[in-house]
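In this view, the complex is presented without one of its protein chains, the others remaining in place.
This part shows chain A:
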Amino acid sequence: MTTTPVGVAPAPDTVDPAGPDAALIRDMVRIRCVEEELCDRYRDDQEMRTPTHFSIGQEATAVGVCAATGPDDLVFTGHRSHAPYLAKGGDLRAMVAELYGREAGCARGRGGSIHLIDRAAGFAGSAAILGEMIPVGVGAGWSAALRGRSSVALTFFGDGATEEGVFHESINFAQVHRVPVVFVCENNLYSISSPLRQRQPAGSTITDRVAAYGLWARSVDGNDVYAVRAAARAAVARCREGAGPAFLELHTYRWREHVGPGWDHDHGYRAKEEIDDWIARCPIRRATDAIRDAEPRVDDWVRQWEQRYREEARAAVRFARAAAWPSVANLLDGAYETVGR
């Protein structure tokens, strides 16, 4: 099976079956298929023993942003890591093997779902203590600038992470030092079960607050993959030109529970109608609707992609389950550097 690595801005002639706009749909379908398959396996088999935060419903943010990046740009994320990892071109089988705790995992089974990494793809790491990858993104971008490289760092986080002091400290530093970093806030309205209005003041938005530091900051419909890509291209271009950091607030919504594969309308913190409303604004459906006039065959493609990527996901699960466990004899390996290696 040949698939163009997603997010690596595929050259038009390698995009199957047509054009960069359809490719964004394809990439979202792929992530959706993978995550739905993983949800089912997670729930039914109980073999992935790692707390897992799915991005189902939020695919347009990862895909739209990563489509604006190049292979040398680095992406960092928080705990909701799968979609940006895959969108940046992270190896699927290594990700699934990581969830299964296998040696073939992208972190050799040590890190789990929240500690994904694929350095070759420019997915530079995810971590789950809220906010901690925000300054790390700044540091990576700053390093590129100090070393005279043109690459850009991007750091993904949720609305909840903007409540941490380190978010504001990082924004401040990045602006003072004109760091080529794009702050990507996926605002999905909730922090676990706490609604945004209970955590942040009414009357101003996250974008307003960031803009007050003087950053180029945009508030974007995060379920419109084309709008996300356009904003991300502008942000990345500014960074490359040395115009300083950029901030994107992408409005989106998580369909499933905060952590784990289930639905959660019965948890009492959000209404089923609200979830249904957002499902009606599915980013894949919206993108498909948007290009149908220009690409009348898009629905057929989506059906084909769904088949292809379901099978790819299942194959990745088969690969992971057949892969070797780490050896207990190597438990301590990696706590420190191995001298002389």
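Going forward, a residue touches a chain if its C-beta (ideal position, glycine included) is under 8 Å from a C-beta of that chain, and two chains touch if they have at least 3 such contacts; residues count from 1.
In the analysis below, contacts and distances are computed from a predicted model.
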Name per UniProt, for the chain absent here [options: "FeS cluster assembly protein SufD", "Pyruvate dehydrogenase beta-subunit", "Ferredoxin--NADP reductase" or "Phosphate ABC transporter ATP-binding protein"]: "Pyruvate dehydrogenase beta-subunit"
Touch criterion as defined above, residue of A:A128, A:L189 or A:A246 at the omitted chain: A:A128
Interface residues of chain A (partner: the chain not displayed): 42-43, 46, 49-51, 101-102, 105, 109-112, 114-115, 127-131, 160-161, 163-165, 191-194, 198-200, 259-261, 267-269, 325-326, 328, 331-332, 334-335
